[in-house]
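Let's look at subunit A:
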Amino acid sequence: MTKKKVVQSGVAMAVSAAVLTAAAQRLVQPKYMADVVEGNLIADYYKSGFDHDVVFVGDCECYENFSPVTLWEKNGISSAIRGSAQQLIWQSYYLLEDTLRYEKPDVAVFNVLSMKYDTPQNEAYNRMSIEGMRWSKSKADCIRASMTEEESFLSYVFPILRYHSRWNELTAEDFRYYFGAKPNFFSGYYLRADIKAAENVPEGRPLTDYSFGETCWEYLEKMRVLCEENDVKLLLIKAPSLYPYWYDEWDAQITEYAAAHNLPYLNFLDEKRIAEVGIDFTTDTYDGGLHMNVYGAEKLSVWLGEYLSEEFSLEDRRKEPELAAYWLDICVRYHTEFEKQKENLRIYGNVKGIPEKEEENGTPKE
Partner candidate 1 sequence: MITHKYRNYVMEETMMSETYETLVGILKDLHEDVDFETCETLIDDKILDSFDIITVITEISNEFDVAIPADKIIPENFNSAKALAALIESLEED
Partner candidate 2 sequence: MLFTDSAFIIGLVVLCVTYFLIPKKFRWMLLLAASVLFYAYSGLSNLLYIAATTVSTYFVTRKLDAMAGARKEYLAAHKSEMKREEKKAYKEAANKRRFRLLVGLLVLNFGILAVIKYGAFAMRNMNALAGLFGNDNAFPIPQFLLPMGISFYTFQTMGYAIDVYREKYPHEKNIAKLGLFVSFFPQLIQGPISRYDELSEPLYAGNGFQPRRVLFGTQRILWGYCKKMILADRILPAVTVLISDPEQYYGVYAFLGILYYMLQLYADFTGGIDITIGIGQVLGIPLAENFERPFFSKNITEYWRRWHITLNTWFKDYLFYPLSVCKPMLNLSKWSREKLGKTIGKYVPVYVATIAVWFLTGLWHGAAWNFIVWGLMNAVVILISERMTPLYEKFHAKYKWSNTRAYDGFQAVRTTLLMGCLRMFDCYRDVPMTFKMFSSMFTSFNFHVLWDGSLMKLSLTGWDYMILLIGTGILLTASLLGRRGSVRKMVLDRSPVLSCVLTVAMFLAVLIFGAYGIGYDSSQFIYNQF
């Protein structure tokens, strides 16, 4: 064999191995369409126009409780939610860092529930919070901060190392959405129109230690500094989810921190505020108080829209033609989905429109 031929066949082998690996990798990666749709939330952001006044970071209490469409329709605020299931505070921080690579919003909203987790929690949630991120130093740092003991950095770089064993679990979905997911969200909002009243929400069991962990404080501080440096105003919120239980002792620590750094902090679990927003826990939640349904989210967004406009003097941007066109598309999809879910509920008794009562319960929730 000539030298040229050797080089050629070597290169051919390497290239075909790489191409086939990439192809196989895409195939075995979960598509998060029928089940666990939350897996696509983080990647959803990169399809936006990167022109937001407000960006939310945080866990499910963000992406299920606030509706950017309402904020747009009522107050002309362009917003995006970078939420994911059990998003840990360092993940929120790195997502914010990542967001700042694309745009500079006026306000960053952080939901403080994740202050309760000081250590990496769960591989599946890590995957959903991180894999959707585009590659950057922020993503790498985020992976390193989030990995549980059993995980490896390499398997984030090459997800095939993690998902290869799905080869025998592939479904039609894996082929249909091979080249990308269909949009399921509305600027990061996960719409649910079903209703399940909150009943008998248990009181939180007493803890031995109510102080938040050091790592959490460190990242909250980093987040504050990051916002300050980028001239972004940081708004801390605690969404009106009844469970996981939000202890008064925790609330006091956040209140204190916010006061010390002159940050606004809104606790929506506050009874007066609940009344002000008009939330009714018998109709405005879809899973017994864990998360708002679309009715609750809209009420909350109406209130928050007013607050944001006033406190941060955000302009009404509905007159900007390009932005309006961008939002029109989302609003149409939003209302169509809303109607469809209502229809499904009427006919099948569930939002997905599954004929039998076998609505799968595999969706991981906070």
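Quick note on the criterion: a contact is a pair of C-beta atoms (placed from the backbone, for glycine too) under 8 Å apart; a residue touches a chain by one contact, two chains touch by 3 or more; residues count from 1.
Regarding candidate selection, all candidates are chains of the complex that A comes from, given by their letters.
Note that the structure is predicted; figures quoted are calculated from it, not measured.
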Among 1 or 2, the complex member that touches subunit A is candidate 2
Residue set of subunit A touching candidate 2 in the complex reads 1, 6, 9-10, 12-13, 16-17, 20-21, 24, 28, 123, 150-152, 154-155, 160-162, 164-165, 167-168
